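First comes the structure, then the notes that go with it.
Heads up, one of the protein chains got dropped from this complex, but the rest are sitting where they should.
A and B are the chain letters, set down in written order, and residue numbers restart from 1 in every chain.
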Amino acid sequence: MSITNLLNNWSFYRQKRPYQGQYDLNRQYSEYKWAMALDLDICTGCNACTTACYAENNLPVVGKKRFNQGHVMHWIRIERYWDENMGEFPEQGASFLPMMCQQCEEAPCETVCPVGATSHTNDGLNSQNYHRCVGSRYCSVNCPYKVRYFNFWNYPSTAWPAPLPDQLNPDVTVRTKGIMEKCTFCVQRLNEAKSRARTEYRLVRDGEVVPACVQACPTSAITFGNIVDPKSKVAMMWKNQQVDLYKDMQEKDNSVRGYRILEDLRPFPSVMYLERVRDMEA
Amino acid sequence: MGRVREGRVLKMEGNPESKISGGKICGLGQAAVQVQYNPDRLTQPMMRVGDSLQPVSWDKAMALLEEKTGPKSGINGNEFAFMTGAMSGHLKVLVQNYLDSLGSKNHFVYEALSPAVSFAANKQIYGVDMPRLHFDKAKLILSFGSDFLGTGASPVHFAKEYAKFRKAPRGTLIQIEPKMTMTGANADRWIPIIPGTEGVLALGVANQLLKHDDFSKTVPADIVNLVGKYDLDTVSSITSVRSDLIGHLAGLLWEKSPSLVISGASVEGHVHGVQNAAAIQILNRILGNVGKTVDGQAQSPFPQLAPATGSFASLKAMNDGMGAGTYKAVFIYGANPVFTTPSFMGFRDNLRKVPFKVAFVNAVDETAEECDLVLPIYTAVEDFGSHVAWYQPEGVEITMQQPLMDKLYSDTRSMGDIMLDLVKQRRADEYKAWPNFFSYLKTAVTNIKPAVKYTDTDEHFWYDTLSHGVIHVDAPQQQIAENFSTEMLDLPTTVNSPDPKFPFYLIPSERHYFRDGRHANCGWLQESPDPLTTVVWDSWAEIHPKTAASMGIHEGDYLEVSSQNGTIKVKAYLFPGIHPDAISIPLGQGHESLGRFAKGVGVNPFKILNPVFEKNTGELAMFGTRVSVKRTGQSEIVVKDEGPVSTQMGRKLVVTLPADVAQLSKEI
Partner (left out) sequence: MIHRLLATLCFAFLFGTAAGAEPFVQGGPIGSQTPDGYNALGPVVKQPIEFPHYRHARDMGINCMYCHTGARRGYVSVIPRIDKCIGCHQNIESVRNKPRIKKLFEYWDKKQPIPWKKVNDLPDYVRFNHERHIQRFYFRQNRPVREVCGYCHGDVANMTVDRRVKALSMGWCISCHQKDHKESDTNMKTSHGPGECWQCHK
């Protein structure tokens, strides 16, 4: 950004996100806002999404020792919780929570990066620029979801013994030591779909592009799409679940399942979860 | 399906045209690329020289095959055995033809985790191997140890069906099993039970159900009489399930109709496994679910392509034959019996007695280590093939496999090509029209054309088939019988007194990513946390916190788990989802070979299984082993994804909504 640009658009950069009208089908660069809806009732915790992510995004396998040290690089992970009031046995089953970068609108990680390596894109993603990152790890500290992963080791030289590098996705950089990385909503797929759509003078169609996790999910628990388009499935789900991107606290009926995790911290996440349902009379 | 760039396959995807997967894919499917690019893949034929395997050229390898098993070797059919894993489609036909050409009947299909017991029970009752299950029509699924979401026939398909079942009107899932599986973790109610007593519980529930006039009138008298013996107190004391729960289950089943009652591996892996499964199916009969949620699959018009799913009986037959010195040559493909057979069988020693052993593998596993000739074959992404799954939800689906890329190593060959060469040893004239497996498959697949009423040319049909990846054949539905006789139900009515020397039930649990261990050499799968314990890169013993406390066991303590047949040393993991009298160790780890990601990781509980067999089928009773547990005093951290606290600490992370409050029907 040049200084002229910065001065001309001062109020834009000072604007608190998200603001009404930030995403609008008529605005040239904000006709997209990627969002998700994740149904915890039909997520079975099977890990198909995590493996798909490893395949799509060149995530390194770190090994047992480094896993133990917390160096694991899974951009999407499945957390498992037991009920707090569990008796002798977990009679209501376990609670699975797929957790990936929530692509917050008011992202806590963005404001603290000393070099501006992580910033907001026009289509509402929280971008991570590996080449600008200096590895201060401040963003990871500030992330309430703990979904930022740091390359403590030079994985390109160790994690893929030949010929495993042949599998690497050429659309995604292989990250080296000393930088932070995280879920991108498979931005390489989004960019390609956007480019294709633009050539054809249209917007990306609903369902035309999905991240790897959504594509793999056997129960179709994850819905992904452009929330700016009111006819997209994800936008209808958000509306139906009375979750508003621009509100920090939802006022919703008790029977409605939609919620965003740690909303009270006001990061305005782009991922809506649907509550797990349990038949208490069973 | 897969994504290919510059001649390299990068990522696997499900085929959206498949009615089984619906375009979805599990982690195992994703890992196919890691098998393809595995650094420990076998890249050239190996021949035994003294104690070690040495590289050899294909010419020499094939010459050796010719010398030992060719027409001039003088081998007769009885002296030859071919062991394969479960297989279907045209490669199976070719294997069969090869054996025919030798005059051999020794095709031993072996899967360590085969559905043989459940097939036997279904055959008795319904007259078919596997009925079709309508999850979406059921309001209640009562599952006795069936981990349909994690393992079994097709987790991807059943997960898809499960999602439909959970949409409005939301069905209720109740899971009864000794150790919580992934399916149990998703249940509305999970009920622990003493392993092997599930059949008794089913009869106890039936007993309660028959108190309703609606049911007792429709059920034959012999069933009513039999079920009468299983009153609440008896059943409760045998199964350790509270008696009020049994009545509650019956109430729910009565209330929510149609329901679906299913059983799984932990029910079937016992001495009376078939009876257990049959007792559970009686519930479907009483509830009138047969014909509603339990139905017939389509009858395949191509029986020769149908899958052979394998059984322990065939492993035993082969093992005995090898021990007696019957076989002069043995071929092994798609199975790793040295790893998956219990040590009491002495499979490794018996295999060594065979003078000529050949393995067809992607990577050298424990079995291949023992062989005289190890031939490297194409992986699934390099080869042509056809497959038929044993659970067919709609019609019959023949899945086509085609290469996504050129062979990675010039010195590997297609299994089909090798088989064709072998068949040609004796039937050169019959098979001369086909220079390779591709042309054979093309001809064979084209023969299916009339069955699908395809009217265009053969060539078009072939390319159409390849571009769709599946052939859907409309086939008439099988009629299922209802032979519920009480003769086969001889379940105990008294409490089993435990052996004081071996107080614990061993549950060798099937992990959804490792199954019997053949995929253990994939880094992605090793690093993918087990859904329930979140442990990675290791084996562990799940033990109930209450039991652990009474024995002074903490997480990470090394335990000596001993059966009559051996001892394994494994770390403890305190797990609330297990019966206090049971201890569970996952299968699939503990490799001595296979490659860098698998070798030396964890322990192999297959080895310590006792010679306990299912009564009706002779299958190994996987869950029938009793063990003792001893602390060793050593301890090591358990590497897992879960943090030090396993609850949400009051935060609103996963919120649970009672089903009666939720209004799913108003959702989109």
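The criterion applied here is as follows: a contact is a pair of C-beta atoms (placed from the backbone, for glycine too) under 8 Å apart; a residue touches a chain by one contact, two chains touch by 3 or more.
Note that the coordinates shown come from a computational prediction; the quantities given were computed from them, not determined experimentally.
Contacts of the undrawn chain with the visible chains, over the full complex, involve A. Contact with the undisplayed chain is limited, among A:171, A:208 or A:263, to A:171.
Among the residues A:122, A:136 or A:255, only A:122 touches the chain that is left out of the figure. Contact with the chain that does not appear here is found for just one residue of A:187, A:235 or A:277, A:187.
Residue positions on chain A in contact with the hidden chain: 1-5, 28-29, 119, 121-122, 125, 127, 129-132, 170-174, 184, 187-188, 191-192, 195, 198-199, in rising order.
Note that only the chains that are shown with their structure count from here on.
Chain A and chain B have Cα centroids lying 34 Å from one another.
Residues 5-6, 8-14, 21, 23-27, 30-31, 33-34, 36-39, 149-150, 155-156, 159-160, 162-163, 166-167, 170, 172-175, 180, 182-192, 252, 408, 512-513, 523-529, 531-532, 534, 536-538, 546, 576-577, 596-597, 601, 637, 639, 641-642, 646-664, 666-668 of chain B are the ones touching chain A in the complex.
Residues 40-42, 44-48, 50-52, 54-56, 61-64, 67-68, 72, 74, 77-84, 86, 88-97, 159, 161-170, 212, 215-221, 233, 236-237, 240-241, 254-257, 259, 261-262, 273, 275-282 of chain A are the ones that touch chain B when the two sit in their complex.
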